[in-house]
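Okay, structure first, notes after.
With one protein chain withheld, the remaining protein chains of the complex are depicted in position.
Then we have chain A:
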Amino acid sequence: MYYRLNGVTQRLIGAPAAAYSPQGLCPGVPPVSPPVIFASPTKLASETGSQAEYLRANRIPDLQKLFQRADGIPVHLKGGLIDKLLYRTTMGLTVGGAFYCLVALYIAAQPGNK
(Lines give C-alpha, C1' and ligand atoms only; values in the text may rest on other atoms or scores of the structure.)
Protein backbone atom coordinates (compact mmCIF):
# COMPACT_ATOMS: atom_id res chain seq x y z
CA MET A 1 0.00 0.00 0.00
CA TYR A 2 1.51 3.29 -0.99
CA TYR A 3 0.32 6.70 0.16
CA ARG A 4 0.14 9.91 -1.84
CA LEU A 5 -0.34 13.39 -0.44
CA ASN A 6 -3.21 15.13 -2.15
CA GLY A 7 -1.87 18.65 -2.58
CA VAL A 8 -5.35 20.17 -2.51
CA THR A 9 -6.88 18.51 0.55
CA GLN A 10 -3.48 18.03 2.26
CA ARG A 11 -4.52 14.49 3.16
CA LEU A 12 -2.77 11.21 2.57
CA ILE A 13 -4.69 8.95 0.28
CA GLY A 14 -3.90 5.29 -0.20
CA ALA A 15 -3.00 4.20 -3.67
CA PRO A 16 -2.88 0.71 -5.07
CA ALA A 17 0.55 -0.87 -5.28
CA ALA A 18 0.89 0.09 -8.91
CA ALA A 19 0.80 3.80 -7.98
CA TYR A 20 4.51 3.88 -7.39
CA SER A 21 6.14 2.47 -10.43
CA PRO A 22 9.35 4.08 -11.55
CA GLN A 23 8.57 5.63 -14.87
CA GLY A 24 12.04 4.91 -16.11
CA LEU A 25 11.08 1.26 -16.15
CA CYS A 26 9.10 1.63 -19.32
CA PRO A 27 8.84 -1.56 -21.32
CA GLY A 28 11.73 -2.00 -23.70
CA VAL A 29 9.48 -1.26 -26.65
CA PRO A 30 9.56 2.44 -27.51
CA PRO A 31 6.16 3.62 -28.76
CA VAL A 32 7.10 4.07 -32.41
CA SER A 33 4.44 3.63 -35.07
CA PRO A 34 5.10 0.77 -37.48
CA PRO A 35 7.13 1.75 -40.55
CA VAL A 36 5.35 2.69 -43.75
CA ILE A 37 5.64 0.02 -46.41
CA PHE A 38 8.34 1.75 -48.48
CA ALA A 39 10.52 2.08 -45.39
CA SER A 40 10.37 -1.53 -44.28
CA PRO A 41 13.44 -2.75 -42.42
CA THR A 42 15.96 -4.81 -44.31
CA LYS A 43 16.64 -7.09 -41.38
CA LEU A 44 14.36 -9.17 -39.23
CA ALA A 45 12.66 -7.30 -36.42
CA SER A 46 14.14 -8.04 -32.99
CA GLU A 47 12.05 -8.80 -29.91
CA THR A 48 11.04 -5.12 -29.95
CA GLY A 49 8.25 -6.20 -32.27
CA SER A 50 7.43 -4.20 -35.37
CA GLN A 51 9.82 -1.35 -34.64
CA ALA A 52 12.27 -0.50 -37.37
CA GLU A 53 15.77 -0.26 -35.96
CA TYR A 54 16.28 3.25 -37.17
CA LEU A 55 19.88 4.45 -36.73
CA ARG A 56 20.74 2.03 -33.92
CA ALA A 57 19.54 -0.85 -31.76
CA ASN A 58 17.62 -0.20 -28.56
CA ARG A 59 19.98 -1.01 -25.70
CA ILE A 60 17.76 0.39 -22.95
CA PRO A 61 16.65 -2.97 -21.47
CA ASP A 62 20.28 -4.10 -21.18
CA LEU A 63 21.33 -0.83 -19.58
CA GLN A 64 18.40 -0.97 -17.19
CA LYS A 65 19.51 -4.44 -16.11
CA LEU A 66 23.11 -3.28 -15.68
CA PHE A 67 22.30 -0.24 -13.60
CA GLN A 68 19.74 -2.01 -11.44
CA ARG A 69 22.12 -4.74 -10.27
CA ALA A 70 21.89 -4.90 -6.48
CA ASP A 71 25.65 -4.65 -5.89
CA GLY A 72 25.64 -1.55 -3.67
CA ILE A 73 27.87 0.38 -6.07
CA PRO A 74 26.90 4.09 -6.26
CA VAL A 75 25.57 5.30 -9.58
CA HIS A 76 28.68 7.29 -10.49
CA LEU A 77 30.78 4.10 -10.48
CA LYS A 78 28.17 1.60 -11.62
CA GLY A 79 29.17 1.68 -15.27
CA GLY A 80 32.39 -0.21 -14.70
CA LEU A 81 36.10 0.48 -15.12
CA ILE A 82 35.79 3.60 -17.24
CA ASP A 83 33.71 5.22 -14.47
CA LYS A 84 36.46 4.52 -11.96
CA LEU A 85 39.16 5.96 -14.24
CA LEU A 86 37.14 9.07 -14.97
CA TYR A 87 36.32 9.54 -11.28
CA ARG A 88 39.93 9.17 -10.21
CA THR A 89 41.12 11.60 -12.89
CA THR A 90 38.49 14.14 -11.85
CA MET A 91 39.23 13.77 -8.13
CA GLY A 92 42.96 13.96 -8.81
CA LEU A 93 42.51 17.22 -10.68
CA THR A 94 40.21 18.47 -7.90
CA VAL A 95 42.60 17.80 -5.02
CA GLY A 96 45.72 18.73 -6.98
CA GLY A 97 44.06 21.80 -8.39
CA ALA A 98 42.86 22.95 -4.97
CA PHE A 99 46.40 22.72 -3.57
CA TYR A 100 47.88 24.45 -6.61
CA CYS A 101 45.29 27.18 -6.25
CA LEU A 102 46.09 27.74 -2.55
CA VAL A 103 49.82 27.91 -3.32
CA ALA A 104 49.22 30.35 -6.19
CA LEU A 105 47.02 32.54 -3.98
CA TYR A 106 49.62 32.44 -1.19
CA ILE A 107 52.33 33.57 -3.61
CA ALA A 108 50.04 36.25 -5.07
CA ALA A 109 49.34 37.54 -1.58
CA GLN A 110 53.03 38.19 -0.86
CA PRO A 111 53.87 41.90 -0.94
CA GLY A 112 56.11 42.94 -3.82
CA ASN A 113 55.07 39.94 -5.90
CA LYS A 114 53.06 41.82 -8.49
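Going forward, a residue touches a chain if its C-beta (ideal position, glycine included) is under 8 Å from a C-beta of that chain, and two chains touch if they have at least 3 such contacts; residues count from 1.
Note that contacts and distances are computed from a predicted model.
Asker: Tell me the UniProt protein name of the chain this structure doesn't show, selecting from "TATA-box-binding protein", "Ragulator complex protein LAMTOR4", "Autophagy-related protein 13b-like isoform X3" or "Cytochrome c oxidase subunit 3".
Answerer: "Cytochrome c oxidase subunit 3"
Asker: So that we can see where the missing chain sits, which residues of chain A does it touch?
Answerer: Against the missing chain, chain A presents residues 2-4, 20-26, 30-33, 54-56, 58-60, 63-64, 66-68, 74-76, 78-79, 86-87, 89-91, 93-94, 97-98, 100-101, 104-105, 108, 114.
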